[in-house]
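Complex shown without one protein chain; remaining protein chains in place.
And now, subunit A:
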Amino acid sequence: MDNLFNRKYIIQGLFIAIALILLGTLFYIQVASDKYFLSAESNVLRKLYTFPARGVILDRNEKVLVQNEPVYDLMVIPNQVKEFDTLALCHIVGIDMKRFKKSLNKATVQSRYQPNIFEKQLSIQVYAALSEQLSRFPGFFVQSRTVRYYPDSAAGHFFGYVKEVSPKDIEESDGYYRPGDYIGKAGVEKQYNDVLRGEKGIINMLYDVHNVPKGSYAEGKFDTLAKSGEKVVSSLDFRIQKLGEELMKNKVGSIVAIEPSTGEILAFVSSPGYDPNLMVGRQQGNNYMDLINQEKNPNRVFTVRPIQGYYSPGSAFKPLDALLGLQDGVIDPNTTFNCPGYYMAGNHRVKCEHVDGNIALRKGLARSCNTYALYVFQKLITQKKYANQRIAYDAWQQKVKKFGLGEKLGVDLPSERTGRLYASDYYNKKYGKSWRYTTVISLGIGQGEMDATPLQMANIMAIIANRGYYVKPHLIKAIGENKVIKKEYARKNYVDVDARHFEPVIDGMQDAVSAPWGTARQSMIDNIIMCGKTGTVQNPRGKNHSVFIGFAPRDNPKIAIAVVVENAGYGSSYAAPIASYITEKYLKDSIAVNKRASVEWMKKQVILPLPPKPKVKLKPLLTDSAKKDSILKSTQKPKTLGTPPVPAKPIQTVKPIQTAKPIQTTK
């Protein structure tokens, strides 16, 4: 033993120290971190997906509205591609070499080892030709999936469409969607995407380093089968939906029909419409560009007018005046006002269509008397129980909101709009504290700074038909076997007007349709008591809009309806008859023989607004006093469809009324 013996321990210690370094590193990568475990999984695991069929959509009579058709995607795994006759492949698929190279490059960039889509949605004919020769093209294979087919080519706005997912959709889907998947992008397809899409099936396959499949992972314990989407039953009645679309052909506007007792939407027509099949398949992108092309389709095809179109309710609002007046006790059914052919708001005359002398509720509604409606509005706002008129206005506004105006109704479609109805703050800002009922008098006849969507108008009719409540309108009544899809679509929303006050109002609306002095006699239906109201709504962009709202039959109503035909003039000339045809078809299943000719005539009418010209002729419209429901120097505002209301514009147009001088109350 020499003095160097101790160096043994230094060397042994060094060996142990380095062994501990190795073990420490091993502990980190094996036990402390699961990064490598996960990398190992992604090394060998490939998820193969099987695509479910999208859920079928039925109408309320169980008629199939949407079904699925097989299409075939040509897939490629770039690293398995060997030399082959590229021209032959291009010829079969119908593409040129440029596109071939582009697609192959794109696939190679995405992943060399995974299947990538090479060419989307081949037709069955191409598929048949291709599958015979597929063995000539190593690395290529065909994957089938289904796309939508809409056999009636109708109700595009209701269905919406299905489209390839965007990167944002993928990000928001929590890993469900992958590039190349399809997702509902509009309409019911979007709103009910989660139930319609079903669940993709997953097959976990193990692959070796040469990308050769080595069988399923964990004996398929984690594999799932594709689950088809749920069957969805819509509330639409496709008989009247199709009739509505035919009637609205070559016109701009909407039809909304609701079953009052349930809130189920029976017809949902937005015109111009589009064939939903255009939004399917390889030409989807081109067709879409065509549809939004301002020159080919100047009337904003993709605006969903029933829930996005803004229209002054006009005369359609008058029943609300009466109902609120009765409820607040400022009038009773027999209260009369004198109509000399106009109403004086301050020193401004609001013209009425006719001179009726002393007029009470029933006749006032039947003849759509402006003077009567404005007196009621005046009485509501000048009630003594409120400290000032602005507070009274807010109380009034709250009551009107109960009817679903100025707020989203919560229909089961994306991008519903609220309409317009302002609280007093808005006017305070605009006029200071000096404004009074004369400033906003036009609201009494549903004009001025008030807009409603056709759905809101139809919903008001449902409220009157129900004598005081509504169920939130909705388009889908059942998902699979589940009949109540959402509690709020079964709940009754009361508007706080007693049922007894409805009868006098309904009397007036019945007279409007069936009394000789009524304004909506064009909508009479044999053996059915229809109640309704016409509206002729001024519009700075062209002729007045023709509006009709109503419900039928009077007792135990089955249908509430709102029809808007843009730039079609009087409510009685187009909207009212269209509403009656729809109602008759729905209630009787067929239209009386003597009316069929007029139905055909209506279908053929072309009422399209002139292409918009810059600087709309505002002046002539302002002085055009020959129209019903018009206010002299009244609130003219540009009607902008599909774009939110611009508050700046109306401010200037309403100003004249603000110069309020001593009011003449005619009583």
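As a working rule, contacts are C-beta pairs under 8 Å (C-beta built on N, C-alpha and C of every residue); 3 or more make two chains touch, one makes a residue touch a chain; residues count from 1.
Quick note on the criterion: contacts and distances are computed from a predicted model.
With the options "Chaperone protein HscA homolog", "Cation:proton antiporter", "Response regulator" or "Cell wall polymerase" in hand, the undepicted chain maps to the protein name "Cell wall polymerase" (source: UniProt). Checked against the hidden chain, the listed residues A:H91, A:R178 or A:K214 yield one contact partner: A:K214. Touch with the chain omitted from the figure is made, among A:N43, A:S111, A:S131 or A:S166, by A:N43. Among A:F27, A:F222 or A:W601, the one in contact with the hidden chain is A:F27. Touching residues on subunit A toward the chain that is not drawn are 4-5, 7-8, 10-12, 15-16, 18-19, 21-23, 25-27, 29-31, 33-37, 39-41, 43-44, 206-210, 214-215.
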